[in-house]
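The full complex has more chains than appear here; those shown keep their coordinates.
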């Protein structure tokens, strides 16, 4: 897509200055921008800004940051408006009904209008796909899966049987949804598999990164709620419930039946024991560890293994770094006290000789 | 499959009460159960139990937990028997000889009776598959691989050449077995690849979760022994030896030549240096770190980075949380001792003025 500066400003509901007729074809970084680019500048930007401004069609900038001679869209939230502009310039692709001859599509599956099916795709029995879905090369849709409208599945995504995706779900390459949860009961000699016969539901506008794995519920449902965003190589175990608009960074692992409530933000490489709960909007830093059954309260930032409020963690970590000094203080105190005990009423200062 | 309550009780070698003629078609959670469901109830169950019992065909319950009016199978181990019942109700599927026309099967490979080959499967030269194996869509079997009987490979599993699976091995989607181990020798200018020409053997009844990677031995063998269960996104390096019935949770990584002995239980996101050893039956908590060459002894539970016995770890972690208090105590002691040193024989209590 392309827009003039004036069109884009209007769509973003922002004012602009300079030449509103310039064509914007793409977004760019400052380094790679050219005369068809849109760039952005935030108030917290560090570093030099050339007085002639960026080599770009236009800039989205905080009020006061754009020089009078620049063509600029003025925004209180330049990064957010830049992201919105990108969505206008690069609309999510929607299927047009292309079907590659190498795809293997069950006769009793149902495909909505405008579904694109790439090479080597497999669609199982009784699967139902909504309008405009795009299934790229090598995607496998298990029997009885249900997809809403306008889902995009990148190459080699696998849905086990019975998985449900709502609308506009985006799954990146190598994502596996609906594999068996990890549950066994030891009978004294061997591990007996606990049944993994539940389902997975992924709601509207969820996006999931490459090679992430999401297990089916054992008896119930694993659920990823509306608008949640999950990075690469994340593990979501059986019966986990991820809230709306939650963000989870790469390589985090969430054990069975844990609940992450709406708007929580989870860093990378975090680990959650089972049956834990993160309350609405809580923030958990990277590499943190949450014990089984733990409740992480709203309204704070958490860090560490096991998680603690960030302020507390920082204090403890600082003191951890001062352990040598604390140890030395204790040793000196022991020495001094020993001297005091020996000479409790000796007229001469007993320690001074040691010091000197 | 379906069973009457009486049949199932007999197969589980348990007694039952109530209507033994009821048909059981499935297992369910209490919430989703209906008149054809089997549910279970353990003594440690928390929460209310409706006096009329579950809406189910029958319940497996600990002695004394089932009201007299319920139809129930009475078991000392309800969860284990529930798992066993599930295996009866949902027997592992076995191949029936279906071969999809899109599969690419080397002419000199050997397929046992009843092997199912899904769409887009590739089977390499001289590969040999035992009876009743199921290869789902897009599985790749490298040259010279050998599979036992009744293995199930979910979509997109990849076996590099020469991998050996024994009987009833289950590999979930995206598992990669037999990739090169990670070994290089620095020649002063660049990393020279150390040869990775060994093999992988995965024994009977092993199950491996989605997107887990298992490297081939460099010169020797990477081995996963009978009955071991490995979760999603786990990394098993070259020459690792995983013992019988070991359980390893998600995202754990095991470096080269490390040995995990039989019946050990390893949490999620644990990391093992190379040439470490976990003795039989040891338990290692999630997120722990085991140093290279470390021996983790039998008969205990371990935690932390580096691992320590859990009791010790708990004590240390509690004291870590009390560092501010310890620091304050030290500072107060320093002050008091300074006063004592100044006034070792002063008649008045020198500290009281500070306190008061």
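Chains: A and B, in written order; residue numbering restarts at 1 for each.
Simple rule for what comes next: a contact is a pair of C-beta atoms (placed from the backbone, for glycine too) under 8 Å apart; a residue touches a chain by one contact, two chains touch by 3 or more.
Just so it is clear, the structure is predicted and the values come from calculations on it, not from any experiment.
Shown chains number 2; the total number of identical copies in the complete complex of this file is 3.
Heads up, the rule we're going with is that only the chains that are shown with their structure count from here on.
Distance between chain A and chain B, defined via averaged C-alpha coordinates, is recorded as 25 Å. By the touch criterion given at the top, residues 102, 104, 120, 122, 138, 140, 156, 158, 160, 174, 176, 179-180, 182, 184-187, 189-195, 197-198, 211, 213, 215, 219-220, 233, 235, 237, 251, 253, 255, 269, 271, 273, 289, 305-306, 308, 315-316, 319-320, 322, 326, 329-330, 333, 336-337, 340, 343-347, 349-351 of chain A touch chain B in their complex.
Against chain A, in their complex, chain B makes its touches with residues 26-29, 31-32, 77, 79-80, 82-84, 86-87, 90, 100, 102, 118-120, 136-138, 154-156, 172-174, 205, 207, 209-211, 227, 229, 231-233, 245, 247, 249-251, 268-269, 286-287, 317, 320-321, 323-324, 326-327, 330, 333-334, 337, 340-342, 344-345.
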